[in-house]
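Of the protein chains in this complex, all but one are displayed in their positions.
Naming follows writing order (A, B and C), and every chain is counted from residue 1.
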Amino acid sequence: MSEYKKIIEENESQVRSYCRKYPVVFTGAKNSTIWDEDGNEYIDFLAGCGALNYGHNNGEIKSEVIDYLLKDNITHAMDMYTEAKGKFIETFKKLILDPRELNYKLMFCGSTGTNAVEAALKLCRKNKKRSNIIAFMGAFHGMTLGSLALTTDKTSRDGAGVSLDNVTFIPYENGLGEKFDSLDYFEAILNDDHSGIEKPAAVFIETVQAEGGINVASVEFLKRLEKICHENDILLVADDIQVGCSRTGTFFSFERAGIKPDMVTLSKSIGGYGFPMSLLLIRDDLDIWKPAEHNGTFRGNQIAFVAARKAIEYNVEHDVNGQVVAKGALVKEYVEKEIMPLDEKISLRGIGLIWGIDFGKFEDKDFSHKVADKCFEKGLIIERAGRGDCVLKILPPLTIFEHDLFKGLDIIRDSIEELLGR
Amino acid sequence: MSEYKKIIEENESQVRSYCRKYPVVFTGAKNSTIWDEDGNEYIDFLAGCGALNYGHNNGEIKSEVIDYLLKDNITHAMDMYTEAKGKFIETFKKLILDPRELNYKLMFCGSTGTNAVEAALKLCRKNKKRSNIIAFMGAFHGMTLGSLALTTDKTSRDGAGVSLDNVTFIPYENGLGEKFDSLDYFEAILNDDHSGIEKPAAVFIETVQAEGGINVASVEFLKRLEKICHENDILLVADDIQVGCSRTGTFFSFERAGIKPDMVTLSKSIGGYGFPMSLLLIRDDLDIWKPAEHNGTFRGNQIAFVAARKAIEYNVEHDVNGQVVAKGALVKEYVEKEIMPLDEKISLRGIGLIWGIDFGKFEDKDFSHKVADKCFEKGLIIERAGRGDCVLKILPPLTIFEHDLFKGLDIIRDSIEELLGR
Amino acid sequence: MSEYKKIIEENESQVRSYCRKYPVVFTGAKNSTIWDEDGNEYIDFLAGCGALNYGHNNGEIKSEVIDYLLKDNITHAMDMYTEAKGKFIETFKKLILDPRELNYKLMFCGSTGTNAVEAALKLCRKNKKRSNIIAFMGAFHGMTLGSLALTTDKTSRDGAGVSLDNVTFIPYENGLGEKFDSLDYFEAILNDDHSGIEKPAAVFIETVQAEGGINVASVEFLKRLEKICHENDILLVADDIQVGCSRTGTFFSFERAGIKPDMVTLSKSIGGYGFPMSLLLIRDDLDIWKPAEHNGTFRGNQIAFVAARKAIEYNVEHDVNGQVVAKGALVKEYVEKEIMPLDEKISLRGIGLIWGIDFGKFEDKDFSHKVADKCFEKGLIIERAGRGDCVLKILPPLTIFEHDLFKGLDIIRDSIEELLGR
Partner (left out) sequence: MSEYKKIIEENESQVRSYCRKYPVVFTGAKNSTIWDEDGNEYIDFLAGCGALNYGHNNGEIKSEVIDYLLKDNITHAMDMYTEAKGKFIETFKKLILDPRELNYKLMFCGSTGTNAVEAALKLCRKNKKRSNIIAFMGAFHGMTLGSLALTTDKTSRDGAGVSLDNVTFIPYENGLGEKFDSLDYFEAILNDDHSGIEKPAAVFIETVQAEGGINVASVEFLKRLEKICHENDILLVADDIQVGCSRTGTFFSFERAGIKPDMVTLSKSIGGYGFPMSLLLIRDDLDIWKPAEHNGTFRGNQIAFVAARKAIEYNVEHDVNGQVVAKGALVKEYVEKEIMPLDEKISLRGIGLIWGIDFGKFEDKDFSHKVADKCFEKGLIIERAGRGDCVLKILPPLTIFEHDLFKGLDIIRDSIEELLGR
């Protein structure tokens, strides 16, 4: 066994997980390719769980980061005024917010996505003086105690060790089949003086549930949800941590629905280069924080600001959204033509460059597991999500070359074929 | 007004705080000196709230980080096996754990300190199947919901918007004056079948309370606390996020007491260069996590591993602990000779390179505020902590040059003198 | 104004409510008739909210109670052994449990219904080591903190002053219209590893929701609910406080479905004479209480035991169940023939001697209020329940004479006619 693998296995906590799925030591990485210490090459359809939308070690961003480091610009400054932060805000406002007529204040949270969710929870409750929050079945919003209460998978919740309160779950669109209308249900419990459900401060939604199994909310669903929230004085928070930053073909995932959430959480790819960063966007009039009422040592990660600014520019200059739409169409076409015909129980869901191949109807409940393992053998890094982890999750860097994309898709097809004995 | 200051003020949330205290735009930084955009120079007695023990832009660390970036080593890898992680663990084990005969597993948490505290809370509760946790009055453990329940300052707690449960606070050593023995109290409530206090899973302690006002627990207190925990099957968790990494003159702050906590949280300066990183050390047999039971996208920050490994080496090679002891003695001597005589109501507490000058006995409850503002005018960045924010907190990089240390101390003395009209 | 009315108004808390609806001073009462201090006579369709199934001042019971008091038998004895308790248990077992092949242990709780619900909650959670409980929208289970968390009306919940946790509400049968299948929903969230709903220790159900608006669960619904509970290792608790004691035509309300709940709460009419008493029936193997783990000073009300024993005998001897079936048919027929034709928006629900006339479809949301007031003017005591309090609730003593029953029904019809201007 590799020296480093041994050291890690012997000393890192049992909580480690991805290394169990991909048990090699990774060294180099470029765009959508990763190499292990033996020089083996892997296509990356995981993309740092959405943190690497601009690919591994994006050259344009790297150059700025190294330049910043070389000049001894200030690297750690919490929420002091810095040039790096000023430039990021200026660029984010000019290239992202202003063109979309979005009037948000920016809050830089501790450098993890869950921290932005925790901040949003506090601020919603503070604004509305209510404690209940609505979240959707299938949701994943983070692992710290506040966010965890909004996260639905049993394993994560069982880890809490205390009751997870002040959250009410409702089914996601089509979560209980097409005959169950989740928003009818939501309105019914809001209007029923005997529902037992406390009026919520806010609804938290992922417009595409990633961990929940690649469930894409329809435009109608999102529009109506916003309408219900407005009519009932409830805040709407879009958790765009995984599906924002152009993952779905627009910078914010909710743009396709023409809605304007009251708050938006961003993390993962906002840092541009895989650097930890987290951001809460707040509708102007809701920004009633006291100074430092939510804080953290890493709430300003200056090299992340540098990378994030460059990433925004890169995004616009290279028309990343356009790329996503085009490549997304290729994925859809490929799966429909090459993979779905392999077995009628296979289904597909997705948008932009997030797609799920669902094996949930297979008798072999471990089939998706076998596919992912087989893919890795063949040089593709891909993970699973959703109920029973039955959904193979295609999540490449948005900057992936088409030939690498097809290489990855071929591996998936070949793996399934092999397992089906075709 | 500066262009960037204007952009930030107009667009960043009201929650921003340090920029209100030091209203200039910072650009460059080196070791303990920071420059603003106008070229003004400041001595840094804040040190990123303890995240910059090795100084701003430490050259030895920077060199390794840039080298890593240049080589396109993998930058973001969650908890996969990587060389950068392997090397960090190897070094941490060889230089830190092994010499101290500490047998901890390493858990890499989401890249903020509060995330390590949340992980520790879950793991303690899971191990002991109890929900209650003991924390100390004056404690600060973080701002996400689980950690916040252990954090004591009213402003932070008021932000929660929900009840903060499952935590019982007891006074810190001398927290209620010398005649009140906090550990007698702790034992009394543990042994009383009518105390109403649920038996805790764990006690969380900062061996030196930083935000609480630079309160230094005695060796006797820490030893006895460990003994009580052992006798009652309660876990002891040292939160070394702010006062670990040699801040007190030993790598772990609890070494002076000869105790071995069951878990240790590290963050801030463990990342070496101000890069977000967070680490939970877990006594071997308590590592009962299921894979991914606590997780996060930024739980492996590869450039932080690179910086952290180098920082550990730097720490040992440059005898940072020795430096801290020596410089700490200088601070103590200086304040006792030059500052305390200015007014008999001034008191001093501290250890290593964390010291608090307490103005709490002044009639003017805003005096510490005025001192901090005056210091900034004179070129010193310093903040306040503790009850009523009455304690001026001396927290320079451990690598500060002696002449800069004295320059900073002179500014404090001069500021106080000026305000006292002497 | 009456002397006593004045004294009460001036000195009793604002929380008083029934006296606002029926603002006269009541003195005498017999079976289903009540007299006020001026000698006016009222038919009682409220029956102490179900506490007076055997009528006011039932002579057979009264005679036994007075005899007991005259003999200086022990009146207050908590849970000591007493003859009165022994005789009650003997009779309850012989006449109620044994013929139904029900094998319950009896727990005598503090003398209110909510106390039995609190006991059941504790015991379910203790048995299953889970904290979550499923209750139904529309439910009313009591006003103390544990029970209140299961109670759904907004006014009651708003009074709590703290979060009401550890309960998940699901719609009652037909609660969201016929197309929504509440038990499909229940099974879906139980089987979904991403529902976010913790597996419950128990389901609490009223087989007929009284306060919720006289909603009668079907036999199929109850059978399937029991089946789901059995299959998922979840306890089923029937709250028979209001609809037990023959209210629906069988002693226990769940008999019609042929199910055997794991626990049953009884109160109200179990005391026979309006005396406070409360009882939890526990499936034998679930009786894992430690002595006194739930207790209370009035957990043994000896004169209630005397009255309760006699009431059970009375129930059987006078075939109260048979009476209920017969009189219930009369009510149904009367309302269908005489009242529903008055307006097509009127609907009727009920079983046995609990019926609701629903005016919820009226534009005038206060119509039911006006009907109840008009009824009182005409000499009928009747209250409202359900969503928006739109349901007129017919709940006479089970022993009501037929001519009094018709007198009351006539008043309802006349009141509605008058208000409709017919």
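We adopt the following convention: contacts are C-beta pairs under 8 Å (C-beta built on N, C-alpha and C of every residue); 3 or more make two chains touch, one makes a residue touch a chain.
Predicted model, so just to flag it, every value in this text is computed and none were measured.
The residue from C:Phe298, C:Phe362 or C:Phe406 that touches the chain not shown here is C:Phe298.
Within the full complex, the residue among C:Arg16, C:Lys179 or C:Lys227 touching the omitted chain is C:Arg16. Interface residues of subunit C facing the missing partner chain: 2-5, 7-8, 11-20, 22-30, 34, 37, 48-52, 56-57, 62, 65-66, 69-83, 85-87, 89-90, 93, 105-108, 110-115, 118, 121-122, 124-126, 131, 142-147, 149, 155-156, 158-162, 165-166, 201, 267-268, 273-276, 280, 282, 287-298, 301-303. The chain not displayed touches subunit A at residues 162-163. With the whole complex as reference, residues 131, 135, 137-139, 150-155, 157, 163-167, 169, 171, 176, 179-180, 184-185, 188-189, 192-198, 212-213, 386-388 of subunit B touch the missing chain.
Here is the rule we use: only the chains that are shown with their structure count from here on.
At the interface between subunit A and subunit B, two copies of one sequence, more than half of the residue numbers in use appear on both sides, so the contact is built from largely the same positions. Using the mean of the Cα atoms as each chain's centre, the chain most removed from subunit C is B.
Computed from the mean C-alpha positions, the centre of subunit B lies at a distance of 58 Å from the centre of subunit C. Between the Cα centres of subunit A and subunit C there is a gap of 50 Å.
Mean C-alpha position of subunit A lies 30 Å from that of subunit B.
The set of subunit B residues touching two or more other chains comprises 162.
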